[in-house]
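Report on the structure given below.
A single protein chain has been omitted from the complex, and every remaining protein chain is retained in its original position.
We just call them A and B in the order they show up, numbering each chain from 1.
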């Protein structure tokens, strides 16, 4: 089996600050990779570079399409990149407002990706939206409701439904539980875990929540000051951390 | 007959960076060899590193030295040097581990927790759930609990969920860490039966059994884990 996404030698500086320093990473089909680290460690920058939203100063990111063709993510052109983002890829933003259309109904938000890839049957689009609202545990009676009237947790679940409706192969998630209450976080994490397993998605998730990483991720990358200081199997990195920074990170978490 | 799992010069120490970089050696030169259908019980005083050895064998701890050779997909591979994806594949197909405590996944029903490793190996959902239900019943977990997440179960009930999950797929190599610690006599007997059945089916079993009665019923031999001299 070949990697879906391969990044090598990524480097990027913001002024004098290294945001990425020689970062390499592979993501295989069906694999969940978490990038952990404190604020400013470069993890969100890495996600933006991997997903093509930001161009690195050095290094490259390659994506393998379903037919096996390799594409340089930063050289494929905007049209191809956009097509990728609405078909094979998905992106779940930390703030649901960045990933939803707040003045479009819940059903319209889910339907948009379907319509963007050519769905033209209103009844089927609606049935699909209904089904996805159920999957993310939103009452389908709210299909015509505006996301602005939803709670934060519901908005985030709606964003996930909207992202997954076209069955992407690779989903990028930026702190998907970041702005939510702890009780809401647990439910959302569990839902993401179940959906990812059901759909066999490959996921790159950025989080500072070690417990979330343990629950969701098969593999872990620990970042600090733009560098990957440790990586490997999630349970090994967390239970037998080698790097000083990882030990500090794990030790600062209660019962991870 | 070739080993299902064996170690060569396996060693482990921990370096605690947060405590001034103190290095704590735990295991050194472990040479363990277990054949298919054989059950080896780890022995040694408390703190000798039996649980650490189990975790090393499962890949939960990284090996400091030596090799862990396991027969996987018909060939012997070194688990100590395997990358994360290969370790996951070995865990899915070849190597099972029943820890002392169930790591509860919130909101997932018991039946699905047990069926999950079967489905990961390609079993269809219905067949996997049927096998899970059968094992849970055998371990005397009433059917009314099968649909509930085990978070609120007693220690003994959680332990039995853990055992069902470990025994369900029929791994060629099975690691058991105190499998009967919180079980009553009736359930201990069930576990003994499960281990014997697994051995008969060719599973290599490595276990830590504080309960010597259980140990004597299942273990073919003991492997003495040597405590390391405390660093001066």
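Basically, contacts are C-beta pairs under 8 Å (C-beta built on N, C-alpha and C of every residue); 3 or more make two chains touch, one makes a residue touch a chain.
Going forward, contacts and distances are computed from a predicted model.
Enquirer: Can you pick, from "Alpha-D-ribose 1-methylphosphonate 5-phosphate C-P lyase", "Xanthine dehydrogenase YagT iron-sulfur-binding subunit", "NADH-quinone oxidoreductase subunit L" or "ATP synthase epsilon chain", the UniProt name of the chain not shown?
Expert: The correct option from "Alpha-D-ribose 1-methylphosphonate 5-phosphate C-P lyase", "Xanthine dehydrogenase YagT iron-sulfur-binding subunit", "NADH-quinone oxidoreductase subunit L" or "ATP synthase epsilon chain" is "Alpha-D-ribose 1-methylphosphonate 5-phosphate C-P lyase", the UniProt name of the unshown chain.
Enquirer: Among the chains in view, which touch the chain not shown?
Expert: Looking at the entire complex, the absent chain's contacts are A.
Enquirer: Pick out which of A:113, A:169 or A:214 touches the chain that's been left out of the picture.
Expert: A:113
Enquirer: Thinking of the whole complex, not just what is shown, which of A:131, A:144 or A:181 touches the missing chain?
Expert: A:144
Enquirer: Can you say which of A:11, A:54, A:104 or A:248 touches the chain missing from this structure?
Expert: Spelled out, the listed residue whose C-beta touches the missing chain is A:104.
Enquirer: Return the single residue from A:125, A:237 or A:250 that touches the missing chain.
Expert: Final answer for the missing-chain contact: A:125.
Enquirer: With the full complex in mind, choose from A:79, A:141 or A:182 the residue touching the hidden chain.
Expert: Result: among the candidates, A:79 touches the missing chain.
Enquirer: Just checking the interface: what residues of chain A touch the absent partner chain?
Expert: These residues touch the chain not displayed: 78-79, 82-83, 86, 101, 104-105, 107-108, 111-113, 115-117, 120-123, 125-126, 143-144.
To be clear about the criterion, only the chains that are shown with their structure count from here on.
Enquirer: How many angstrom lie between the CA centroids of chain A and chain B, rounded to a whole number?
Expert: 32
Enquirer: Which residues, counting only chain A, touch chain B once they are in their complex?
Expert: 28, 31, 186-187, 189-190, 193-194, 215, 218-219, 232-233, 235-236, 239-240, 242-244, 247-248, 251
Enquirer: What residues on chain B touch chain A, complex-wise?
Expert: Those in contact with chain A are residues 14-18, 55, 59-62, 84-85, 87-88, 105-108.
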